[in-house]
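Here you go, one structure.
Note that this complex is displayed minus one protein chain, with the remaining chains in position.
After this line comes chain A, so read on.
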Amino acid sequence: MTPPPAKRQKRNEYRKANTAVADDASEIRLPQKKFYRQRAHANPFSDHQLNYPLSPAHMDWSSHYPAFVDPEPSHTNLAGTRKLLKDVEVVDIGCGFGGLLIGLAPLLPESLIVGMEIRVSVLEYVTARIQALRSQQQKLRSSAIPSESSPAAQQPQQHHQQQLQATETAADAASPSSPDATGETLSLVPGNYQNISAIRSNTMKFFPNFFARHQLSKIFICFPDPHFKARKHKARIISETLNAEYAYALRPGGLLYTITDVEEYHHWVLRHFGEEGADAGQNAGVTELFERVSDEELEKDDCVRVMKEATEEGKKVTRNKGNKYVAVFRRKADPEWPA
């Protein structure tokens, strides 16, 4: 699909202007979503031009999490790039514009979180957004250090509150001139957004190239493409066969979070994790590797709140007064080998 020339030209101009701004570094601006929009669907079965590591041991994470790079330069992975002090352990599959990542970052400041997105422009947006947030934090930190408790340091906080309220309603609205209005950055946050990043990938094909066995503690699948037509159901990100790959990458005790606004998809999810349908409670196939987490437990889980409120889709559903269906599953230990 070729975008109309005018659109393309505007985007190019915007990007050029952006790099100019980045060069003078006087002002840090968040990217504007309108220059990065892309058709909501990508065919997961076609051969995209993708970069993916040969194996998890070949993945260069150092460029994604510079603050977590192992200070010892001789510690390198199989591809010869610097190792990190810890492994990535939280994944947002289909991270879209990155709302969940940014919401999770302060909640899990010690965990490395990665978003995966198949759409090029959307990924560019997330990357630019995280970069800008990190720079803002950097700036705030350097200005906050001299007088940490001074009123000056609190002022942005208030400003932040106001802006949040002001932008909550307009966040996704298509008002053309509004700068990207995610104002949650004007205060220092735990982790300074150094713990989040995003990569372009087709997770349906290449998930095992990025993550080793039992590497992950949390997987998020938020508002997945519902693929309404039955003919397209095989393109859904949740299926019996893909759930086996999630089980492989999740450590026992790890959690897989799902949220959708499509009731039918919610039942699809429950069915494919063995909570509903003919196999409910029978523990047949891959469903024996997961158990559903109770509602009481979810109420105490901040990640669920972020998933409901911080994602772009979540906000949109709230605006449209839609429903949100949450289901979280815990990875059980592998069963014994058959005798």
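Going forward, a contact is a pair of C-beta atoms (placed from the backbone, for glycine too) under 8 Å apart; a residue touches a chain by one contact, two chains touch by 3 or more; residues count from 1.
Just so it is clear, contacts and distances are computed from a predicted model.
**Student:** Which of the following is the UniProt-recorded protein name of the chain this complex doesn't show: "Translation initiation factor eIF-3b", "Ubiquitin-fold modifier-conjugating enzyme 1", "DNA sliding clamp PCNA" or "tRNA (guanine-N(7)-)-methyltransferase non-catalytic subunit trm82"?
**Tutor:** Protein name of the absent chain (UniProt record): "tRNA (guanine-N(7)-)-methyltransferase non-catalytic subunit trm82".
**Student:** Any idea which of A:Arg15, A:Lys86, A:Arg251 or A:Arg271 touches the chain not displayed?
**Tutor:** Checking the options A:Arg15, A:Lys86, A:Arg251 or A:Arg271, the one contacting the hidden chain is A:Arg271.
**Student:** Return the single residue from A:Ala247, A:Val293 or A:Val306 that touches the missing chain.
**Tutor:** Of these options, the touching residue for the absent chain is A:Ala247.
**Student:** If the missing chain were put back, which residues of chain A would it touch?
**Tutor:** So the residues of chain A touching the missing chain come out as 1, 3, 38, 42, 44-45, 47-49, 54-55, 120-121, 204-206, 208-209, 213, 226, 228, 230, 233-234, 239-245, 247-248, 261-265, 268, 271, 277-279, 284-286, 288-289, 317, 320-323, 334-335, 337-338.
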